[in-house]
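Structure in structure tokens, see below.
The complex appears here without one of its protein chains, the remainder shown in place.
And then chain A:
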């Protein structure tokens, strides 16, 4: 069988079958097409402006590594004029995060970018190892997701940066769309597919330049460019159970490779159809989307929990005994159908404000991270009364740092 020529340049031998559309192309053309598509996404959505300082959320994994590499390449090639910085979060998971951070440090050297690392213990006084020891493995991803999202914003604020880019890819966005549909979460469905998300209370905006890039292509790009990345999964995140949104999306991708982009497109279209009074209500921002490693644990737990909630709601609705007097409609007809009269329940609009304790944005008086932190601290055994000089200094430093962050964020 003769070798297949590249469909793009017709010269070289095809070595890659694009997962996105099954196109057979050579290695160089694949790299070129991949980068051009991301450039097109950046330009058509006006993600950046000249002179902007941008922090790349870097975990050492394939998505953020590819993102950093591509942004550096495009920044030089197309002269975006960006000042790029790597921003990493250290969750404090021994054997996992310390190794991945070594990868990020090497990336920082290879790409010649400054690197800033923010740790959970530094911000919250707790590492994830300690959190898991306290609350167990079940549900710990909720803590990590809440802490991480806030930590990323506070790290950026500390650097005086107002734009954070993350490595969410098309598979992540499609999974989010499906999960929000299964959960019946219309507010999140309304904003899950936005390529740029920002809020009135926070000056820091986030964007996803890889939003239309397939996960498989990201792996292929990293492979062909011989990028250095860390690929171990989080040790605290149990394997996803059968039937999660991720599994469904992978099955759909096998049937029709374009399904992932089709789902993203559907998510965008549905976002436009969410009723305004629902879309406007902002659920707690700290509870927003988590990265891939976090969604599994939460998803597994919340499916069973939500089922019980919905069953209870239905039983309660069946017991409803509210009686309404018949009302006269405009056309003179009398209607006694409660369902129609009740209409849509009022959605309480949440106003984004600031947490009383740390100054971070929150729709409640106290933000989610502080609430979780309070719960953790209540259970923590008291230390001895005697405080040595070293501990005192650390504590004072932490208070000073938090105070500084609060001022900056405010």
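Structure notes:
Here is the rule we use: contacts are C-beta pairs under 8 Å (C-beta built on N, C-alpha and C of every residue); 3 or more make two chains touch, one makes a residue touch a chain; residues count from 1.
Heads up, the rule we're going with is that contacts and distances are computed from a predicted model.
The protein name that UniProt records for the chain not on display, among "Proteasome inhibitor PI31 subunit", "NADH dehydrogenase subunit 4L", "N(6)-L-threonylcarbamoyladenine synthase" or "Cytoplasmic tRNA 2-thiolation protein 2", is "Cytoplasmic tRNA 2-thiolation protein 2".
Check A:196, A:278 or A:366 against the missing chain and you find that the one touching it is A:278. Contact with the chain that does not appear here is found for just one residue of A:11, A:76 or A:307, A:307. The chain omitted from view is touched by exactly one of A:17, A:182, A:196 or A:235, namely A:182.
Per the touch definition above, the residue from A:10, A:50, A:256 or A:378 contacting the chain not shown is A:256.
The chain not shown here touches chain A at positions 177-178, 181-186, 189, 243, 248, 251-252, 254-256, 258-259, 261-263, 265-270, 272-275, 278, 303-304, 306-307, 310-311, 314, 333, 337.
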